[in-house]
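Yeah, one chain of the complex is gone here, protein chain that is, but the others are all in their spots.
All chains are identified by letter, namely A and B, in their written order; residue positions are counted from 1 within each chain.
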Amino acid sequence: MTAPALVVRDLSVSVGGSRVVDGVDLEVAAGETFALLGESGCGKSMTALALMRLLPPGGRVRSGSVRLDGEELLDLPEYAMRGVRGGRLGMIFQEPQTSLNPVLRVGDQIAEAARLHDPAADPRRRAVELLAAVGIPDPERRVREFPHQLSGGMKQRVMIAMALAGRPRLLIADEPTTALDVTIQAQVLDLLADLRRETGMAMMLITHDLGVVAESAGRLAIMYAGQILESAPVGAFFAAPAHPYGRMLLAALPTGERRGGHLAAIEGRVPSPDEALQGCRFAPRCPQAEARCHRQPPDWHPVGPGHRVRCHLWAQGGHGAHVDVPVAKGPGAEEGAAAPLLETQGLQVHFPIRKGLLKRVVGRVRAVDGIDLHLDAGRTLALVGESGCGKTTCGKALLQLIRPTGGRVLYRGRDLAALSGRALRPFRRELQIVFQDPFAAMNPRMLVGDIVAEGLVAQGLAKDRAERRARVAELLERVGIAPEAAARYPHEFSGGQRQRICIARALAVEPRLIVCDEPTSALDVSVQAQILNLLHDLQTGLGLAYLFITHDISVVAYLAHEVAVMYLGRIVERGRVEAVLAAPLHPYTRALLSAVPEPDPASRRQRIHLEGDMPSPADPPGGCHFHPRCPEADARCAREYPPLRTLSSGRVVACHHVPDG
Amino acid sequence: MSAYLLRRVLYAIPILIGVNLLTFVLFFVVNSPDDMARMHLGVKRVTPAAIEEWKRERGYDRPLLYNERGEGLARFTDTIFFQKSLALFRFDFGTSDSGRDIGYDISQRMWPSLAIAVPTLLVGLALNVTLALTLVFFRATYVDFWGLVGLVALMSISGLFYIIGGQYLVGKLLHLVPISGYDTGLAAAKFLILPVVVGVVSGIGSGGRWYRTLFLEEVGKDYVRTARAKGLGEARVMFGHVFRNALIPILTGVVVILPLLFMGSLIVESFFGIPGLGSYTIDAIQRQDFAIVRAMVFLGSVLYILGLILTDISYTLVDPRVRLE
Partner (left out) sequence: MMVVLWTDALLWLVFALGLGYGLYAARRPHLRAPWRRVVRSRTALAAAVVLAAYAVVGLLDSIHLRAGPRDQGPYAGEVVSLLDRLLTPLRVHQEKTYAAPFALHLYARETVQGPDGRPLRTWPRLRWAPEGVDEAHKAGHILRLALKGVLWGLMAWLAFWGLLAAALARVRRATFGGTARRLVRGGDPVPWPTLLGTAALVLVVAGVLAAWAPHYHVLGTDKVGEDVLYQALKSVRTGIVIGTLTTLVMLPAAILLGIAAGYFRGWVDDVIQYVYTTLSSIPGVLLIAAAVLMLQIYMSNHPGEFDSLVRRADLRLLFLCLILGITSWTTLCRLLRGETLKLRDQDYVQAAHAFGVAHFTIIARHILPNVLHIVLITLVLDFSGLVLAEAVLSYVNIGVDPTMNSWGNMINGARLELAREPMVWWSLAAAFLFMFGLVLAANLLSDVVQAAFDPRTRGARR
């Protein structure tokens, strides 16, 4: 290992009295990418902010040392620290949307950093150079634009350019791609890797995504409840994680191989920072925990070269212990059921754009533009696409929460789109929805019992109060929540528990179909596994059909039977999950799949690069919507939109370049 | 953008018609012109003839909405509604109940009003912004805490006391400037100092506190953290980033009241004897001169709507994110 650029020893940080970072030791070598991996609330962002000495009000470093190239940062006076910040130590943040000043031109924002740390160069010239360096086309023009004129991926590039202005020795990237789509994430990660190679800077990548770590980092440390549990070279960790937490995280990932079985969910929740814990932080959730794990904090134990772990079990040679995952194939509905449960024909949702003196309609946002889907009872159809492709609108249009502007939604042969509000009411029982954000999906002013009972009351399904109460208790138990929860308010529950309650609410009216709108994307991996297991059990138990809206391919591989890929309001490819994921035909599907980071450093696939961003659905490109970004596009693609063809394999695809057969 | 503005201007028409109808109902329907005449003439002199005479002199002797005796269009035009209410749309304010031309009076009296209102606004703005920035700079310290308490105390004092206190302290005790009155040209300056000072001081409490809230809200945002992460000093962060963003609500808040400055300040003008539109209105209210009150209501509405349109325009100028469509 070369000389470490950054050495952190025994760093402890408290915010408002609670200890969010507790005795963290880190080393980042010059030129390497070091990943700090952890679930939300584990203290990884606070660690980064402490290194920058940018802790929020009420936060302070209690003890420890932070040395950058041998210089102690925590002892520097504030004015000297300002020279380090943005200079030798750069940082980029998670939300590019809010992290740029909205009223200043991006060029000025970059030039400001350049002026501070590189006084010799002309700051405006530097801004243009830096924008070019982060791969923004036409930098001369872009420096004069404001942040709102740039897409999310471009904004993150601007943030990177700003951090590069000081020619940092170490770049801290705090969840740099979490807010971005997978194809854009791939672009940004590649950019960061290229820049690291060119400049020789070290990088500290803070993330919760095991796939991102496997693809971009050299070494990693796992953080849990303010402490580091394991640090290892990436290859060694993914081959054989030493800490039970690390093993369970890997086992909790949904994959195609784990289809039909249960994922290893980690029960319980991350302890809050103000809980006083004596022993190992993970002991309360660890299935292998022994008495002394709860009493005595574990020491570090070496595992291999550069690989060490903080676990009592390891000391006993307990590394043979592995996570048992009961793999029980559920019955699952067989395909080829009689009539489809739900079918859409040419479903359209267009939003008018009004302009001018009389507010005439001058155009339409084609959020959903002629979609044919069908879903059989008891099966799962995954609707996959990047943000803005119209998948959520499509889900809401199925339930008539947004009225379609064209096409038909046939539920067991009845066209829901043609029904009025009153006639629709009986069908409301049959189709339900679970939302993405479990924090916004429940009225904070209502008791959990009343929330779950809302459908019962609205549909007149419970005769009296006693029956209603019994039914609510039964539903809560079914989703794994104690029935006593009915008398409490939503804010008392964690994200995963709330999502369970939301599922119970949907189940109350005994639906046949549930639209799941990204139900796990706001949750941590370990909690996501709990919810996916629950959804899986409910399907096998109740014969529910799911329309599963997601951007996460691994969830699709684990849960879905059929998949439909959406791009700019239309389906580009549709088919059985195994077939589509194994051999994608449409160039967009191929690029999308290749952009997904695999949590396996051994399988480095060829990544297909997509240039640019998804165009606006208000103004889709002529011809094939995908042709401006498609590596295979030719003149014909720019001219005509390819028809949706059914191949002999049963696959449906819309591309001129896919041969029949 | 021009289409948007045109639509906003056109939208003003139904609103002004609404204002007009409301004032018409208030002034002519709730109480008939006869009631007004009786009130003006006093109890002793009320005879039917006197009432008719009073009404005829002021043009209130027409029917309200429909004139049966008229011919053709005159059935509608020779009415109080047409003559007194709709005429306002031509900015024809008519004559006051005491016989003066209201339009001329307004054009004369708006200048003293502006002479007080504009300096008060500008000085107040500068002072309040400085004060708020100072407090935010010292946020989470005792300076901020006691500063805020001071501002709340200042805004808990009625404006009347600022005027009375100012007149007493500066005028009567210190004899620095005249207590009240007005003069033309540059000589007016010495009469303006006290009203402006009083106006500024009475606005510190609420203004400073409001701006402090705006600045505090900005300080907590993500881009401020980015600016710090660049290595900028606190002063640069404050002026280069926080100030620029907080300026948007501040400026647009100022623009919305700009047109209304013409109306002057009722209380300040009447206390200091400034012959502006504010004291004009007050006098009219106290003399119960409805023609003037009606004209001022209409004028105020026009200026308010103008302020709203100007605010929209100013948004596009200071906030790059806003486009008017």
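Note that a residue touches a chain if its C-beta (ideal position, glycine included) is under 8 Å from a C-beta of that chain, and two chains touch if they have at least 3 such contacts.
Since we're looking at a predicted model, the values are computed, not measured.
When you scan B:Ala74, B:Ala140, B:Leu176 or B:Leu317 for touch with the missing chain, the hit is B:Ala140. Considering the whole complex, the residue from A:Val7, A:Ala121, A:Ile353 or A:Leu424 that touches the absent chain is A:Leu424. Although one chain is not shown, part of chain A still touches it, namely residues 57-58, 396, 399, 401, 424-425, 428, 431-433, 435-437, 440-446, 451, 454-455, 458-459, 489, 491, 502, 505-506, 509. As for the chain not pictured, it touches chain B at residues 14-15, 18-19, 22-23, 26-27, 30-31, 35-36, 38-39, 140, 152-153, 155-161, 164, 167-168, 172, 213, 216-217, 219-220, 260, 263, 266-267, 270, 281-282, 285-286, 288, 290, 293-294, 296-297, 300-301, 304-305.
Just so we're on the same page, only the chains that are shown with their structure count from here on.
Put simply, the C-alpha centre of chain A and that of chain B have 52 angstrom between them.
Every residue of chain B that touches chain A in the complex is listed here, in rising order: 3, 6-7, 10, 140, 221-223, 225-233, 240-241, 244-245, 248, 318-321, 325. Listed in rising order, the residues of chain A touching chain B in the complex are 52, 54, 57, 79, 82-87, 90-91, 93, 95, 98-104, 112-113, 116-117, 146, 148, 159, 162-163, 165-166, 355-357, 359.
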